[in-house]
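The structure is given below, and queries will be raised subsequently.
Missing here: one protein chain of the complex. Every other protein chain is in place.
Naming follows writing order (A, B, C and D), and every chain is counted from residue 1.
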Amino acid sequence: MTNVQVRLRAVEKVFPGGVEAVAAMDLDLAPGRVTALLGPTGCGKSTLLRLIGGVETPTAGSIEIDPLPQIGFCFQEPRLLPWRNVRRNVALPLELARASRETCRREADRRLEMVGLGDAAEFLPAALSGGMRMRAAVARAFIADPTLLLLDEPFAALDEVTRLRLDEEVAALVRKRSITVLLVTHSIAEAVFLADEVVVLSPRPARILDRFEIPFGERNAALRGHEEFAALQSRIYNVLLAGMEATS
Amino acid sequence: MTNVQVRLRAVEKVFPGGVEAVAAMDLDLAPGRVTALLGPTGCGKSTLLRLIGGVETPTAGSIEIDPLPQIGFCFQEPRLLPWRNVRRNVALPLELARASRETCRREADRRLEMVGLGDAAEFLPAALSGGMRMRAAVARAFIADPTLLLLDEPFAALDEVTRLRLDEEVAALVRKRSITVLLVTHSIAEAVFLADEVVVLSPRPARILDRFEIPFGERNAALRGHEEFAALQSRIYNVLLAGMEATS
Amino acid sequence: MKYPRIIWNSVWPPAVVVLILLSLWHLAVVLFSIPEFLLPTPWSVLERIYDQWPRLIAATGRTATATLLGFGLSAVIGIVSGSLLSLVPLARRGVYPLTLLLQMVPLVAIAPMLVIWFGYGLPSVIAAACIVSVFPVIAGTLDGLQSVDAGLAEMFRIHRAGRIRTWWSLGLPWSLPSVFTGLRIAAGLAVIGAIVGEFVGAFGGDQAPLGAVITSALKQNQTSTVFAAVTLAAMLGFALFGFVNLAGWLLLGRWHESAR
Amino acid sequence: MKYPRIIWNSVWPPAVVVLILLSLWHLAVVLFSIPEFLLPTPWSVLERIYDQWPRLIAATGRTATATLLGFGLSAVIGIVSGSLLSLVPLARRGVYPLTLLLQMVPLVAIAPMLVIWFGYGLPSVIAAACIVSVFPVIAGTLDGLQSVDAGLAEMFRIHRAGRIRTWWSLGLPWSLPSVFTGLRIAAGLAVIGAIVGEFVGAFGGDQAPLGAVITSALKQNQTSTVFAAVTLAAMLGFALFGFVNLAGWLLLGRWHESAR
Partner (left out) sequence: ADAESGKKDAGLRTITLQLNWFPEPEFGGFYAAKERGIFEKAGFDVQLIKGGADVPAPQLVASGSVDFAVVSAPQLVTIRARGGKATAVFATFQKAPRAMIVKRGSPFTTLKELWESESTVMAQDGLVFIRWLNKIYDGSKLSFVPYAGSNTPFVEGKVAAMQAFATAEPVQLEVDGVMTRVYMVGETGYNPYDGVVAVNDALLKAEPELVARFTAAVRAGWESYLAEPEPINKVIGGLNPDLKSSVLKLAGSKLRPFIESEGTRSNGLGWMTDGRWNDLLSQLQSVGEITKAETGSIGRIFVNPSTKSSGGS
């Protein structure tokens, strides 16, 4: 498996209206590593992901991605096609990559099982709860064996039990396949649990306030009881808080 | 201020497709009290709120609300009108209640200030981040001085700092005005912090697993350090976990 | 809902309204003693339909053939060219306004060309029905494709879906409601297009379709025959409209608000 | 973008295409030596427009008046009745299919009634333009209103918004894109409706509108005059279409995908 390297240099994004969302951002996503982005609401995290995903162009700076990645993108909203049932929504990226109908179905069912939606495969999106929609979106992000995974608050709409379970699932998966991951989350615990590095951003326009290397190896449920786990969380919280108080 | 009493008796909701979302639910929302609903994803919480809000009819059982409330509803999705700017979106309930243009504007700006969107008042929803949209929706839920407030995961898309700040804001507001509140949240900490009673639901179809009376009076930041605060959280977590493991 | 139920439910309300309108019409004719040459009573129109049944049903059959083929062509050409116009932005800006020409040129003005290029009879009439009804399909398709949700389009771009794939899997289903708005409008236009096409390009006499029956009866001041033929043309139009609605319901019913 | 820029940008691409088409047309006429009475060269059509400028411009003015008034009526009646039909579900099922009649009854069949009820000249022609063009507006409005997002409708219900309020604050803005699809189609139909109305509506006064110029020139085999009149009618249609597009852009530009 090729590992994807992402390099942002002095990336800036100013929206047509004049809103500056990202300011002079340098960021490296190391191959096979999980980077978590934490930052205040509206600071520019989603914009950054969309810049890396290539659906928004930076107004300055450069973004290099090498080699050409297979992107798995979980947007902040579920973005399901209302006329497709859950299975066919999840299978979409495979379908677009011209996989056979059989493969689509099998892989989709496998991912749905992973996110606990096995028995909702035939539902239309309109018949899903908010959390179920997001889980379908997560399943879709994983289906095409991505080499670069961009996740925008994928688990924000889930209850804590399911969320922890999925955190562990994802942790195992990305490590096994050494996918390059950029994860936006508002849960500091989740960031610490999943990431190799946590990047804390300032309020808009997003600047990097601090980075935290997460020293844990294996990620499993036991980690959450670890003392350093809690310590790291509160250090990160304080950086975030300080950043927000500095500007307001 | 009249306090609204809500009484659910043996309420059941089966969707046309045959999906049973709520099963034989008895629930009382006491006037002026905050009730938090916790439950696994897809269990039927939103459905329950929509039943109480009167936009979905129960297939069995009865829902009494007395007196006729002024409902403030924050849906799980922002549901903003794409052609209105944030201020006019927030003002919508007042507008529908025939308030003057002046009042609409003033009140909207006040709520926007409360949720920290003061400087985004002129933005169209398309130019907002996910968290900003949800905050606009929260501001809208509060604008018409509701006597019954139904909040469906209002702060799920917010960073922890903002979320805590808004929790405190809401706690102060609802207690001051003694609004009857039903809050769906996935954050156990938030539930305990805000609610007078926490109701834990089973996986679909939603049944009440347990209720927790929250013994705290005044709610403020200091509470979070309280020992019983942490203890309650973990008791609730265990009930939730047990409920989910029982069915899976 | 089962199909027969749906069809029944969409048939009885207009049927009731039609009956009411017919009664009013009859009353008006009688009360204001409107002369027959201007507006016959519904009853005499019915009588005429009964009298001339063999001739009228044959005429209706001919018009129906032209209408259906013209409408079918419109649907295909409209959806395809609407899609092409949306795929190529410059073509959209350059060519789309011109497709409006099809709708604005009076058929009588191009009738000579029509009959010389397509020949008298069915081909000309099909061409007329298609020319008159294709623009709404183009406009419906194009407007639908232009309003595809930006978020969903973004998702397709991230997955590097080609234009054709995006059109097929996103644009087309997304636009269906709007395509069906166009098709509903085209249904009525195809009927009138065929009739007007028959005014200028169809054989008369024994081979007369409804359009020819109408002009011939107009010349004879047989207003009740005119109305009889118009009634049958309207029936044809309603049938086509109903068919389009049913197709729309089948395609959209499961997921789109408009089909509830 | 500034307005002049927008107008310019939406004018030059079709202008270029028109020039290309005109060249092809000219070439075709010359190469296949198509006789003038069948298809004149664009050049002789231009010449004719120049020759007969006073007559044609006066005719265009008359037709334009009827078209604009007919279109305006269509827009108002279409939006209002589309909205009423959507507010009253039984009316929708009962009356909506029947509005299709307007589009399907050939004007010649009701010409005497038109003239007798609406009066000579302008009023009849306005009525014709309106009859022919109102259905697409009704269909566009209704289809738009029927597909209002269920979640937003729910929000309005929770706030106990009345039907009218919901229509005004939610339904109408939501349907605007689809109303504009209808208006775009209606623009072309209003032109042809006016012209066909002029075929059947008798005219007092000395000067004929475009429809009368077309039939009269057709009768005399003055094909280049026919095309000159058709060209001016088309210009009128394009202007109206452009105006509808501009209005759509102004109303939707800030928030709707289709206006990007």
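Just so it is clear, a contact is a pair of C-beta atoms (placed from the backbone, for glycine too) under 8 Å apart; a residue touches a chain by one contact, two chains touch by 3 or more.
In this text the structure is predicted, and so the values were computed from the model without any measurement.
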Quiz item: The chain left out touches which of the shown chains?
Solution: C, D
Practice problem: Specify the residue from the set C:Ile49, C:Leu122, C:Ala208 or C:Ala228 that touches the hidden chain. | Solution: C:Ala208
Self-check item: Option from C:Pro42, C:Pro112 or C:Pro173 whose C-beta touches the chain left out
Solution: C:Pro112
Quiz item: Quick one: which of D:Leu69, D:Leu176, D:Ala212 or D:Leu240 touches the chain that's been left out?
Solution: D:Ala212
Practice problem: Write the list of subunit C residues that the hidden chain touches. | Solution: 35-38, 108, 111-112, 115-116, 120, 198-208, 212, 215-223
Practice problem: Considering the whole complex rather than only what is displayed, give the residues of subunit D touching the chain that is not shown. | Solution: 37-38, 52, 55, 108, 111-112, 115-116, 120, 198-204, 206, 208, 211-213, 215-223, 225
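The rule is simple: only the chains that are shown with their structure count from here on.
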Quiz prompt | Touching subunit B and also subunit C, the following chains | solution = A, D
Quiz item: If you average the CA atoms of subunit A and of subunit D, how far apart do the two points sit, in angstrom?
Solution: 50
Exercise. Going through subunit B residue by residue, note those that touch at least 2 other chains and give them in order.
Key: 77, 126
Self-check item: Residue numbers of subunit C (touch at least two other chains)
Solution: 150, 256
Exercise. Using the contact definition from the top, classify how the chains connect: line, ring, star, complete or other.
Key: ring
Self-check item: Chains that touch, pairwise
Solution: A-B, A-C, B-D, C-D
Quiz item: Quick one: in the complex, what on subunit D touches subunit B?
Solution: 151-152, 154-161, 165, 169-170, 173, 254-256
Quiz prompt | Residues of subunit C touching subunit D in the complex | solution = 9-10, 13-14, 16-18, 21, 37-39, 90, 93-98, 100-101, 103-106, 108-109, 112-113, 116, 135-136, 139-140, 143, 146-150, 177-178, 180-182, 184-185, 187-189, 191-192, 195-196, 199, 211, 214-215, 218, 226-227, 230, 233-234, 237-238, 241-242, 256-258, 260
Exercise. Name, in rising order, each residue of subunit B that touches subunit D in their complex.
Key: 50, 53-55, 71, 73, 75, 77, 79, 81-83, 92-93, 95-97, 124, 126, 144
